[in-house]
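Take a look at the structure below.
Note that one protein chain of the assembly has been removed; the remaining protein chains are unaltered in position.
When the chains are written out, they are named A, B and C in that same order, and each has its own residue count from 1.
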Amino acid sequence: MPIPLDPAGSPSMKDYHSENRCTWCDGCGDYGIWTAVKQALVELKIPPHEVLMCFDVGCHGNMSDKLMGYRFHGLHGRVIPFAAGAKMANPKLPVLAFGGDGASFSEGIGHLVHGIRSQYPIVFILHNNGNYGLTTGQASSLTPTGQPMNTSPNGIPEQTLNSMDFVFSLEPTFVARAFSGDIAQLTQILKSAIGHRGFAFVDVLQACPSYNKFATHTMLMDRVYKVEDEGHDPTNKENARRIAIDTSKRISTGILYRNEEVPNFIERLVPRQNVKTTPVEEVVLQDVTKLMEEFV
Amino acid sequence: MPIPLDPAGSPSMKDYHSENRCTWCDGCGDYGIWTAVKQALVELKIPPHEVLMCFDVGCHGNMSDKLMGYRFHGLHGRVIPFAAGAKMANPKLPVLAFGGDGASFSEGIGHLVHGIRSQYPIVFILHNNGNYGLTTGQASSLTPTGQPMNTSPNGIPEQTLNSMDFVFSLEPTFVARAFSGDIAQLTQILKSAIGHRGFAFVDVLQACPSYNKFATHTMLMDRVYKVEDEGHDPTNKENARRIAIDTSKRISTGILYRNEEVPNFIERLVPRQNVKTTPVEEVVLQDVTKLMEEFV
Amino acid sequence: MVRTSLKIVGASGQGIDSIGEVVAKALKRAGYCVFGYREYPSLIKGGHASYQLDFSDEEIRSTETTVNIVIALNHHGLEINVPDLKVGGILIHSTESWKFPKEIETLIKERDLKIIEFPVEKILKEMKAKPILGNMLLTSFVWAILGQKADALKEMVRERFAKKKDVLDVNMLCIDTGTAEQKKHDDLHVPLPKSKKKWAEHLLITGSKAMGLGAVHAGVRLYAGYPMTPSSPLLSYIAGIQNETGMVIKQAEDEITAAQIVSGAMLMGTRALTATSGGGFDLMSETVSLNGIIENPSVFVLAQRPGPATGLPTWTGQGDLLMAIHTAHGEFARCVMAVSDSTDAFHLMNDAFTIAEEYQTPVIVLTDKQIAEALYTEAPYNQKKAKIKRGNLVTDPEKLKKLKSTDRYNPDAKDGISPRWLPGSLAATYAAQGDEHSADGTVDESSSNAIKQMDKRLRKMAALKAKLPEPLLYREANDKWLVASGIDTDLDVLLIGWGSTKPVVLDALQTFKPSNLQAAYLHYTYLWPIKTDFLQSLALKAKKIVVVEGNATSQLSMLLKQEGVRIDHEILKYDGRPFFVDELQRHIEETLSTAVSPRINSGANNRSS
Partner (left out) sequence: MVRTSLKIVGASGQGIDSIGEVVAKALKRAGYCVFGYREYPSLIKGGHASYQLDFSDEEIRSTETTVNIVIALNHHGLEINVPDLKVGGILIHSTESWKFPKEIETLIKERDLKIIEFPVEKILKEMKAKPILGNMLLTSFVWAILGQKADALKEMVRERFAKKKDVLDVNMLCIDTGTAEQKKHDDLHVPLPKSKKKWAEHLLITGSKAMGLGAVHAGVRLYAGYPMTPSSPLLSYIAGIQNETGMVIKQAEDEITAAQIVSGAMLMGTRALTATSGGGFDLMSETVSLNGIIENPSVFVLAQRPGPATGLPTWTGQGDLLMAIHTAHGEFARCVMAVSDSTDAFHLMNDAFTIAEEYQTPVIVLTDKQIAEALYTEAPYNQKKAKIKRGNLVTDPEKLKKLKSTDRYNPDAKDGISPRWLPGSLAATYAAQGDEHSADGTVDESSSNAIKQMDKRLRKMAALKAKLPEPLLYREANDKWLVASGIDTDLDVLLIGWGSTKPVVLDALQTFKPSNLQAAYLHYTYLWPIKTDFLQSLALKAKKIVVVEGNATSQLSMLLKQEGVRIDHEILKYDGRPFFVDELQRHIEETLSTAVSPRINSGANNRSS
């Protein structure tokens, strides 16, 4: 979706500043994501009143009152369809949705699947800390099998979900991976994601010093590399999928895959072709005289 | 799960016969599945009282009172966790779950995902008719994009889900595809599925003459081939995934993939190691004196 | 008032609905008021289904248990439906050499029934026409029996197949043949009263379609839904006209999604709608709660069918009233209203959105399978009535500039209704916060804040209650049952109902009229918050107070008793069928004669307890 730039405004980080103090644990990766989101919006010259940020429930959701902009903090697992509905109502506004790995791969996994296959033109930022942070460290579907966690002292008996193979099976049009420790790279990814035509999936590996002892900040730091440094072509889907899935030695970050050729959900709606107004602008009494005719 | 064979009984098709008349449309693929299920159970010498069959809601769910055996007919989209819970309670009984493509890839897609990654030792039979039959022909996630359907006169704006790539991304241990028109093959597949150690995913391409005009009985008939005829090795996962996904020219049927090495959910439960009884048998007053000690 | 009725019976998928709809439309155009009622099992094909039309020159809005004509499309009709015929009734079938069992033969004699074998297949063969045309043959045959002119039917067919000359021609031939066949039976007549022109201009429309029209009229621009009977016809209708209305339609992956999509769309500022039935509503309930705390206007249509679980998925009931009122965790303002017929379904859509936007809170609109699928004859909808009212929605740029973030959830706002403005507005921003929050949506778990915000939200409920109209009183005036402002005499009986019971209660009262009986009907459109002042004033003058509703536990009674209202009798029905007018009439009479039995549980068997 092209972004409506406010010609007057050149927002600064100050415009996104909230007086409310952050409440994440020391060293939490959410601080980095929080900064990068604001930075990306500022660099894109999007003022706070021209964006809707939708938060799921989880530690990341506590961002909802720690920055400015129109914000929504909803139910656990449900952020994607809410954000999609908002976007359908007013496609002119950029809509960002934030969710945890618990929310997105358990409670709300259906929404993730259908969000991707629906190609809603929204950005989805996955706060991937490999566990349920807010409820004090239970395993998520992305926690490694065998890792003892709250409520699973013997480690989970389920297989860890291979999230990237899963996501690629849904024919996504934008897949990126970032690391909460690299704010600059994440900022750039988010800028591209906001500019993407369809559903942008941004997986952020997020440190959680309180509960994630298996993929800590330092461990991640040691293993990430930037695909742009190695000349990865993000239009090469096969290659993208391969480097997305295989994290056995190193973890690829950056924009792994991007395809701007696929029309998004709104563009595909037959009745909305060539409609210039948004559904928000169309709320007026509609004359149904013609529609009544068939019943006479 | 090894199947408890009743040494005395050698059940016949008559034992599974119900006086209730089938109510599916003429030519419906559910007739074939219904016959194959009974046939498989009979051939495995499983008498009606030694099986639990769990049905989702949909046309296929109308099978629930058209055959004998312990049966359950539940909520739309929820059959997998119900069947899994039943199995956990009594791992000695074979448990079969039946669901439609609407149920399994929309309302209940999360359960399918987690059912596979949990490796519950149950059989899941997908009545894949490419639409919502019972609610009169709406598109499912597996209906081809662009196909006009009830409630989507212009065809659906979402991408069709590539179900096999999706399923393989979840690291399944048993994947088969059958066609409702080939009862003999389906019977054999079901027998293997019931004997499988973990979660057996059986995708049955099911004709629905009333609403599915894009993958009719004859069209399917023309395009299916049996992998066993072409020497496919079902332990070769890569190959299995390839022939499962690519249906552009021909449609592979048979047991595409099978792996008996992966322990199932129940086998993985640490506290249940070496427990000989089932939770059903363990419902007695438990002495909690020892557990109370820590609170004194 | 003369009622006439016919019933087409056969297997689902045999064309029952098409015959029913054609005859209904033709009758209406000929100047009769028609009420159409469908019964069908939860199967795609097969199973015994029926379409009954009750019609008259006067207003009619209910079904009788017996009919004048039965058209049996297969032999099941012969097995099952003979007892449905009134004395002198006609059964038309095409099953060769059918033999009735003895009891039925006796019944046929007793009731003086005419059994007509109409050899559809044979005639079609002679005409060399396709089987599908059998329906047109039958239609024109019945049409002639009703003494109607073939031209009226022809005109309808001409409209329909205007562009397909060959189809048109063969249909015309069928009409002539069917009409001619009737001539062969000279005593085969069911004469109708003189027609009235006004009905010809009326709409013949189901509640679902009227609701769809009402939604379009109310400026609803997005519809998200998931198929579930009896809410599916609304989805199908709205989706079917999408290319005309330009609406955004989303068939969601489940009900939670549909509820979330419309909530997001409402937050953004459009009008968006979803509908479902009980099971789907269970799933939506968490979202209803969410809209309660973020004060997001939202409208949920709950189309009832009998539960629990899948229950009777293609049948009707009113068993989800208390669920609609109390489901969804936590305490918050909500409005529950119920439509009673197609006209209501049309008008209450805008009303629901007005309340939702004025009180910034969820509104649940109850309907049921009866309303959703029955055909009502109604005057074209008045489009001058509705106004788009968006409550305290700020859109003026100057006013927007003055807003502070803390205005959004200002706990001191009058009646708890604080200003609302839309994302994208050039104004201070806020968080629509699902956690308990202070005025700008900041999470605030303090005791004082929790009390303030809970009070704020519940004050809206008090304000809404004050503003909602009292239930509607219907009294007889010049042989018609009309809305009245009060009563001047004591009442022998005060009937109370809600939803789809209204039309049948009024028809029952209209038909059944012991000259000296003083009766009135009180109809609850708005069920929560519930108002009982007017009712209490009536109760003082009513000898018997009788609640009539389609459920087993008398949920409206429970609500009313909670407010201290005296209830003397309950007439309940919970077999998946709507009340039938003659059955209800009998039950009302029973309550008048019974001194003690407080509850009449009614099935098709009319059991009393």
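One rule holds in what follows: a contact is a pair of C-beta atoms (placed from the backbone, for glycine too) under 8 Å apart; a residue touches a chain by one contact, two chains touch by 3 or more.
Please read all numbers here as calculations on a predicted model, not as lab measurements.
Asks: Among the options A:Asn62, A:Gln206, A:Asn264 or A:Gln286, which residue touches the chain absent from this view?
Replies: Considering all chains, including the one not shown, the answer is A:Asn62.
Asks: For the chain that's not shown, point to the residue among A:Ala40, A:Met53 or A:Leu75 touching it.
Replies: A:Leu75
Asks: Which residue from C:Leu113, C:Met211, C:Val299 or C:Leu312 sits in contact with the chain not drawn here?
Replies: Counting the whole complex, the residue in contact with the absent chain is C:Leu312.
Asks: Taking the full complex into account, find the residue in B:Gly27, B:Gly146 or B:Pro279 that is in contact with the omitted chain.
Replies: Checking the options B:Gly27, B:Gly146 or B:Pro279, the one contacting the hidden chain is B:Pro279.
Asks: Could you please point out the chain A residues that touch the chain left off the display?
Replies: 23-26, 57, 59, 62, 73-77, 106-107, 109, 132-136, 138-139, 141, 150-154, 156, 210
Asks: If the hidden chain were put back, which residues of chain B would touch it?
Replies: 20, 48-52, 54, 57, 62, 64-65, 68-75, 78, 81-90, 92-93, 110-111, 113-114, 266, 269-272, 275, 278-280, 282-292, 295-296
Asks: Write the list of chain C residues that the hidden chain touches.
Replies: 41-42, 277-279, 281-283, 285-286, 289-290, 292-294, 306-315, 319-320, 322-323, 325-332, 434-436, 443, 445, 447-448, 450-451, 454-455, 458, 551-553, 558, 561-564, 574-577, 601, 603-605, 607
Here is the rule we go by: only the chains that are shown with their structure count from here on.
Asks: Averaging over Cα atoms per chain, report the distance between chain B and chain C in Å.
Replies: Here chain B and chain C have centroids separated by 38 Å.
Asks: So how far apart, in whole Å, are chain A and chain B when each is placed at the average of its C-alpha atoms?
Replies: A distance of 33 Å separates the two centres.
Asks: Check each residue of chain B and list the ones that touch at least two other chains.
Replies: 106-107, 109, 141, 154
Asks: Among the residues of chain C, pick out those that touch two or more other chains and give their numbers.
Replies: In chain C, the residues touching two or more other chains are 242-243, 249, 253-254.
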